[in-house]
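Below you will find the structure I want to go over with you.
Only one protein chain is missing from this complex, and each of the others stays in its spot.
First chain written, first letter: the chains are A and B, and each begins at residue 1.
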Amino acid sequence: MTVSRRKFLQWVAGAGIGAMSAGTARAAHGVFEGYPGSYGVLHDTTLCIGCRSCEKACNEVNNLPAPEVPFDDLSVLDEKRRTTAAAYTVVNRYDEIEDHNRPVFRKQQCNHCLEPACASACFVGAFTKTPEGAVVYDVSVCVGCRYCMIACPFDIPAFEYDEALTPRIMKCTLCHPRLLEGKLPGCVEACPMEALTFGHRNDLIAIAQERFRKYPGRYVEHIYGQHEMGGTNWFTITGAPLEQIGLRTDLGTIPAPEFTAGALAIVPMVIGLWPVLLGGIYAINRRKEKIAQSEKETEVDQAVTATRGEAEAKAKAAAESFKKQKEKAVESAVKKALAEAEKNKGKEES
Amino acid sequence: MAQKGILSYRRILPVLILAVLSGLFSFYVIGCGPSQADYVEKRPDIIPLEAMKQFGDLNRPVVLFAHDLHTEAIIADDTGTVCLQCHLDISAESSFKYMRRTDEDAETVMNIYHDNCLACHQEYEEAGRESGPLICGDCHLRETVYELSVSPLALDYSLHQRHVVAAADSCGICHHVLDDEYAEVYGDDRIVEGVSRGVSGPLRSCRDCHLEEAVEGVRSMRQAAHGSCLSDCHLDNEPRLATCGSCHDRTRQASFATMENPPRLWAGQPDFMLVAPGAGERNQAKLGSVPFSHVGHESFTSRCRSCHHVSLQPCHECHTLAGSPAGGGVTLQRAMHDMNSEHSCVGCHEEQKAGADCAGCHGLMEQGRLSDHACQICHAGPPPINLADVGGRYNSLDDFRPARAEMRLSFSEDDIPGMVSIDILEDQYGPALLPHRAIVESLRRDIAANRVATHFHGHEDVVCQGCHHHSPVGQKPPLCESCHGEPFDEGYIHIPGLYGAYHRQCIGCHERMNIEPGRTDCEGCHIKKKPGEKSL
Partner (left out) sequence: MADMPAAAPAKRSILTPFNVIAALIVIVGIVLTILRFTKGLGAVTNLSHSNPWGFWIGFDLLTGVALAAGGYVTAASVEIFGMKKFHSAVRPAILTGFLGYSFVVVALLYDVGRPWRLPYPFFVSQGVTSVMFEVGACVALYLTVLFLEFSPAAAEWLGASRLRRLLVRLTLALTILGVVLSTLHQSSLGAMFLIAPSKLHPLWYSPYLPVFFFVSSIAAGLSMVLFEGTMAHRYYADRMDEEHMAEREGVVFGFGKAAALVLGGYFATKIFGIALGNNWALLFTPYGLWFLLEMFGFVLLPCFLFAIGVRDRKMGLIKTAAVITVLGIMLNRLNVSLIAFNWHLPAAERYFPSWMEIGVSVFIVTMGLLVYRFIVTRMPIFFTHPHYRSGSHGEK
């Protein structure tokens, strides 16, 4: 089966165009502000008393394994904790905050970003941003590559490293199944201080700003999650400096998928142009080789002709001189013979 | 072909590698630019020596001069007037320059510093005493090791009285302008409370003339204080206060002896008065004047400057109705009502509300706004337009407000529920038992003990509003569940649900007032039921 170059290049071009049109055509300057009517949670750390009721409720609602230390043991707050394969959410205590004579508590869990890095990174599309606002995980396709954990700027997803054959990614689901039933997320329902306010994303922003207005000086007037990483569905408002309670302020407002959009966009370009470039180089090289070959042949021909001509001339000259020599020899032989004959004749007469 | 010349690789390679490594190392070592040291010492005596700045850009970092270190070192020698070792002139008119009277040019000033400083350091070094740096980089430090932390010295009533006693009642020693006027106006009478009333000329405070900046022939307060207080008095008399830290160090200030109940500082102020805009503007102000007990408020402050923060003049002279340059553009309304100012009436009252005793209720209430009903509590006097007597001094304010009675209960004891059992949300825990009457009594006691609270909570029903909020006052306030139902109601996004409302109210108040039970002591309020238990 011979594939002509022309055919091959046509295939490649077709593939390139196909890839471009099927690709993630995302407007570079578009802003996604969330599905309309999507829900979120506002966490007010000035109300959080660090009772861990939310952790307990999350554990029960999601049928997570019982913890080593029971939830009413508040001594675990002495250490900073992060989400684990058995804990979708943790509360941390932050002491020695400036201008605060009490420690500050903050609950952390998946922030359910508007444009989740995990969903963008997953190469089997195991994460979905639902219209309700929750970012949910489909374990039925997960390969366990853990790229989502690399991508998440908040370091939230956890992995069941102790499972040999069926390890899952574990993270907060915003109790999406309960949301579909019209119920509240487990943690929200359990919080006695209503430090977790559930509602539509826009309403939560209004609530936060109302609190800023009502209690000037109590809060750092910034809704964390409104714009971070392109915006999330989980907000945190606090009276403590954000960095001091473990909230990174250097994440920027660019949504994570935009960071890799450029690199992915180049793929069709390479597919389309590289074969042209390389094929061209190959063709030029072949042409050069051919020219070099034919030049060589011409030279060889010329050299052969020249040498032949020389040889012929030589042979001719040699033949000529041989002929001359022969004639001379014949002549001298004849002369000699004549002289002999004359000599013989003279002898006979005497 | 291997070249055996000078550029042979065998020779150049080690040199190349060495150059690369030293280049890398130097990158790290050199770093870039000045930085903050790991530990920055906070001192009250840090003076940046910036005289060279007037001549152009600096080549080296500014020297942070620790004055006290040097004063203490020189005092130890007991060579008479300490200051004169470095300052040529410490008279009333001097500017305390180092070893010079004027700044001539960059070269001269620099040499004055270098020659003199280093000479002294050298001398001490050779004498084997603790000395200062001798090389450039040890004074012109690139790392910041010092930070100025000076606590301003406030001459409060107590400190003033100690000086009165020390000066043996010779006011003219400090109030020097009145040296001549003193005898003429006051004779030999001492200026004490109750004496020389009726004399309208006040004994002015230093700051009436000595302002923040020096003004044509009158030194700034800072120059006057250090020039006169120090050099005329404290350097030579006991207690000998020659270092910055002896006055400006916070810890030292806390250790100053205080006089119990110093006599009232009288500068001609009234005991009782009606606060109103200035004479020229009275016909514009319609709201009632404010009956004000000046003598009463003096007992709440430690010095005049708490309110008279620039000079002793009446407020309305700088803070006019529309604002004036003298008052920094601050209108009279703002001067009186600014919630964030330490000097305004409302600002000071707000500070009182922030205390733990008040924060239980006030922490929950919307802040940053004046409640409308509070206006009437203060503006109880006649409108200024009706005031015939401008300036008004009164012997009492009883004519202008209802008799200040004790906090009276308009509800009888029986009206106030004693123990309230909150069982509407009973689930994993039993009902919450609220000692209702005890709480009311405790709040009543706290209010009675605080004069601001008493004044503003004149009607004690107001107390009920701390918890029974956003509803009309009455003997039977509405139940909480009337307004607080299911949480996260889309029509009422700012109102918490009942579960959250109860806990925020109760736990919030306990947190702010620092009372037991603590926030995570659930059983302190309601007993946990055993699994399966129906009710307690």
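The definition used in the following text is that a contact is a pair of C-beta atoms (placed from the backbone, for glycine too) under 8 Å apart; a residue touches a chain by one contact, two chains touch by 3 or more.
The structure presented is a predicted model; accordingly, all values stated were derived computationally and were not measured.
S.K.: Among A:Ile97, A:Met149 or A:Ile205, which one touches the chain that has been omitted from the display?
M.R.: For the chain that is not drawn, the touching residue is A:Met149.
S.K.: Just one of A:Val31, A:Leu180 or A:Ile266 touches the chain that is missing; which is it?
M.R.: For the chain that is not drawn, the touching residue is A:Ile266.
S.K.: Looking at the full complex, which residue from A:Asn285, A:Thr298 or A:Gln325 touches the chain that isn't shown here?
M.R.: If we include the chain that is not displayed, A:Asn285 is the one touching it.
S.K.: Which chain B residues would touch the chain omitted from the figure, given the whole complex?
M.R.: Touching the chain left out of view, chain B contributes residues 1-3, 9, 12-13, 16-17, 20, 23-25, 27-28, 30-32.
S.K.: Pick out the residues on chain A that sit against the missing chain.
M.R.: 1-3, 8, 12, 22-24, 82-85, 117, 119-126, 141-147, 149-151, 153, 155, 157-167, 248, 250-252, 256-257, 259-260, 262-264, 266-267, 270-271, 274-275, 278-279, 281-282, 285-286, 288-289
The criterion applied here is as follows: only the chains that are shown with their structure count from here on.
S.K.: Could you give the separation in Å between the centres of chain A and chain B, each centre being the mean of its C-alpha atoms?
M.R.: 56
S.K.: Using the touch definition up top, name the residues of chain B that touch chain A in the complex.
M.R.: Of all residues in chain B, those touching chain A are 366-368, 487-488, 490, 493-494, 496-497, 499-501, 503-504, 507-508, 511, 519-520, 522.
S.K.: Quick check on the complex: what are the chain A residues that touch chain B?
M.R.: Answer in residue numbers: 47, 49-51, 74, 102, 184, 191-194, 197-200, 203, 206-207, 210, 213-218.
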